[in-house]
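A single protein chain has been omitted from the complex, and every remaining protein chain is retained in its original position.
Naming follows writing order (A and B), and every chain is counted from residue 1.
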Amino acid sequence: MDPTQLVLQAELGDWEFVWRQRQFFVDGTVLAVKLTFFSILLGFVLGLPAGVVEAYGGTYSKGVVRPVGVVVRGTPILVIISLTYFAGGISPAFTAATIALGVRSAAYQSQIFRGAIESVESGQMEAARAVGLSKLDAIRHVVLPQALRRSVPGFQNEFTIVLKDTSIAYAIGVAELLKRSYDLFSIQTTAALEVFLAASLIYFVLTFSVNRGIERLHNYVAIPGGNH
Amino acid sequence: MADPLLDVDDVHQSYGDEQVLEGITFEMERQDVKVLVGPSGSGKSTMLRCVNRLTDIDDGDIRLDGESVYDMDADDLRRQVGMVFQDFNLFAHLTAIENVTLGLKRVLGLSEREATEKAAWQLEQVGLREQANSYPAELSGGQKQRVGIARALAMDPKLMLFDEPTSALDPELIGEVLEVMRELADEGMTMLVVTHEMGFAKQAATDVLFLDDGKLVEQGPPEQLFENPENERTAAFLSRLTQLHGGQ
Partner (left out) sequence: MSRNTQTVVRNGILTVFWAWFGARLLNDWFGGVVVPVGQPFFDPQPVADAAAALRDSAAGLGAVGAPLDVAGDVLGSASFAMTYLPDLAAGAWLTVVLTTLGIAFGVVLAVPLAAARVYGRVTRWVSLAFIELIRGTPLLAQLFVLYYALPLSRWIAAVPFVGTSVVPAQAVWVAIVGFTINSAAYQAEYIRGSIEGVDPGQLTAARAIGLSQIQGIRYVVLPQALRFAIPSWTNELVYLVKYSSLASFITVAELYHAAEAAAYDNYRFLDLFLLAAVVYVLLVLSATTTMEWVRKRVAIPGVGGSAGGRTSAD
């Protein structure tokens, strides 16, 4: 038999193998999306107040929030995930991964929000106070509505990072896409390229769609006539 | 005798080592329109911002209706004193009418309907009924400043502060803002105005106050200050300013 034909058959066989296991990939994708969603959500809940504190806080509140942020941002996500799961003993692994990715995301989201808040002209705060709004009300009704709009583009980056980093939950055995690909690869080692390319393709489609979605959201919430 | 509406009593203020205000004293009765003039850096804007405590003073006192502004809650004080800014500072994410209703709802506690009615009326007063639902970025400079005035007036202030309200405007848009301010003065609003518009000072001011280097050099009715100034510096400054911004 012609050897080139054999290679071709083997390759076809490997793609077929991937296709037959498609449900396995779909389940992994659903898990990756869930993990991303809950991590970003946790990151928002913790990151928004942290960003407000970094922008407006006093010496002490800033003195706590800032160094914590620096340390979390300076530590690899792999170490953070391992700390929550192996050392922190948080289980199941999905919860540990959500907490790890969420806390790390909060440290970055706080910077998105701090930057957006600081980009709102100081005159806005002053005018709000001049009308008689309290500082908290001024932040809530005048500064934050503008800052949140300006922070939307920053989320393209943040979503992409979190989505891709769900793959690192592999380290603690969360059955997301990459873990499943690895499992498939260990069943049929000739299919390594096909399996990992398939997983990569799914990640790519996800990050691409999220980015386009965020662009649409940004246009949707834009203030008429404004350039932010 | 009743207390004056505003009593500025020997006010000192400094940024770091630099003395900005060195003992300013003047009073305002109800319905007074006082115009602060002086070279840039003379402390005019700082003086305004001390009145509603956007800036704190080092020494002296400021009393509104006989009560020290430092004995009052700052938010409560600001509710009673309206302020109009040089660069408008309209809330960029809110429409013209929402700019006006925000304070009515959040500070005065009016219902959505009451606030909207009042804001609509106020915008009509400044000639902006048509623009009520436009966002700030969709308005001209003169329209923005009129929204700024409406936003302050809607709170029914006892006193209005104007911080160079026409300095950021193109020349052809200055007139519409000054017109609104003149009408307001005619209706009896008490106003403290920092401006270079000498035409407005001559027509509408009860008194002109000349500040230089943190000190109140001279004050008096406009005809006196413009025609018979006691101080040389006042004379030199006002004649130069009248040449530049004499208009109208």
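Assume a residue touches a chain if its C-beta (ideal position, glycine included) is under 8 Å from a C-beta of that chain, and two chains touch if they have at least 3 such contacts.
Quantities reported herein were computed from a predicted structural model and do not represent experimental measurements.
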Quick check: which displayed chains does the absent chain contact?
A
Among A:T98, A:Q111 or A:Q124, the residue in touch with the chain that has been omitted
A:Q111
Of A:T98, A:Q124, A:Q146 or A:S181, which residue touches the hidden chain?
A:S181
Name every residue on chain A in touch with the hidden partner chain.
63, 70-71, 73-80, 82-83, 86-88, 108-109, 111-112, 114-115, 154, 157-158, 160-161, 164-165, 167-168, 170-171, 178, 181-182, 185, 192-193, 195-197, 199-200, 203-204, 207-208
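Basically, only the chains that are shown with their structure count from here on.
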What is the distance, in whole Å, between the centres of chain A and chain B, each centre taken as the mean of its C-alpha atoms?
48
Spell out the residues on chain A that touch chain B in their complex, using ranges where they run on.
121, 123-124, 126-134, 137, 141-142, 145-146, 149, 223-228
Of all residues in chain B, which touch chain A in the complex?
52, 54, 74-76, 78-79, 82-83, 85, 87-94, 102-103, 106-107, 134-138, 148, 151-152, 155
